[in-house]
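The structure appears right after this line, and notes come after that.
A single protein chain has been removed from this complex, and every other one stays in its place.
What follows is subunit A.
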Amino acid sequence: MGMTLVQVVVSGLLLGAVYSLFSSGLTLIWGMMNVVNFAHGDFVMLGMYTAVVVWTALGGGPWASVPVAAILIATLGIVSYFLLVRHIMRGPMLAQILGTFGLALFLRYGALWIFGANFKTLPDDLVGHSFIVGGIRFEGARVLAGLVGLAVTLLLHFILTRTSVGSRMLAVSEDAVAAQLMGIRPQRMQALAWGLAGAATGIAGALIATFFYTSPTVGETLSIVAFVTVALGGFGSVLGALVAGLLIGVIESLSAFLIGPVYKDVIVYTVFVLVLWFRPQGLMGKA
């Protein structure tokens, strides 16, 4: 029992790291522009398909697909910003919600059209086999995704808090008009935020594809977790998403193991509601 429990916690942590990787793009966009990107899950889905295509067409593993997905989805993010988001931001909140939701449906059914409804999977030894350390089993693909997740999250945090580009982006998010008076071009910064978020999301997708199935609707399955992670961590806080992701991963794994898989969501959402009850801004969000 003891060893298995440690194994459960470890796999929960790895799962959680993937959740935070998955969510960082969503929280970044919210933090920068107060826009909830409902198409986020479908951005991840396209990142996953990028990995599938890179593997089937070129036989390339994550070393090839991660950079390709980062560039592709970053481009998609910037294009969506200029063609859609920039315009709907002038409208009411409802227009923003429906606008990105419409984008989500467009991408999802576009993928259904192009790739078909079939589930695709990558070969499970693409990243290397699992290994055992101290009696605990680690699976290559998940460890890679978890580590990259940590790295990307910390990198985003560093860019936002320690670089001048980050300061300019934050300035735009605080007060776009004042930032403009200081010589910062808000649109350029916002486009950059969409590009960065897209890159992080593309990386997440390409890595998740190495151990998860890929289908046009997979974004839907994953995005609920992303929203919970972001809300729990505090909308806009990249570090918050990291902590929340790890927390949710461990709670989910432990409750599924100890109580039963159908109850794991109940436990996760109970914790979620309780945290928001006492800290409506989330664990690390600004009040």
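One rule holds in what follows: a residue touches a chain if its C-beta (ideal position, glycine included) is under 8 Å from a C-beta of that chain, and two chains touch if they have at least 3 such contacts; residues count from 1.
Heads up, the rule we're going with is that contacts and distances are computed from a predicted model.
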Among "DMSO/TMAO reductase YedYZ molybdopterin-dependent catalytic subunit", "Branched-chain amino acid transport system substrate-binding protein", "Membrane protein" or "Xanthine dehydrogenase family protein subunit M", UniProt-listed name of the chain not shown: "Branched-chain amino acid transport system substrate-binding protein"
Touching the absent chain when the full complex is considered, from A:117, A:151, A:165 or A:274: A:117
Sole residue of A:73, A:225 or A:243 that reaches the chain not shown, by the stated touch rule: A:225
Chain not shown, touching residues in subunit A: 1, 4, 7-8, 11-12, 15, 109, 112, 116-121, 124, 130, 137, 139, 142, 211-213, 215-217, 221-222, 225, 252-254, 256-257, 260-262, 264-265
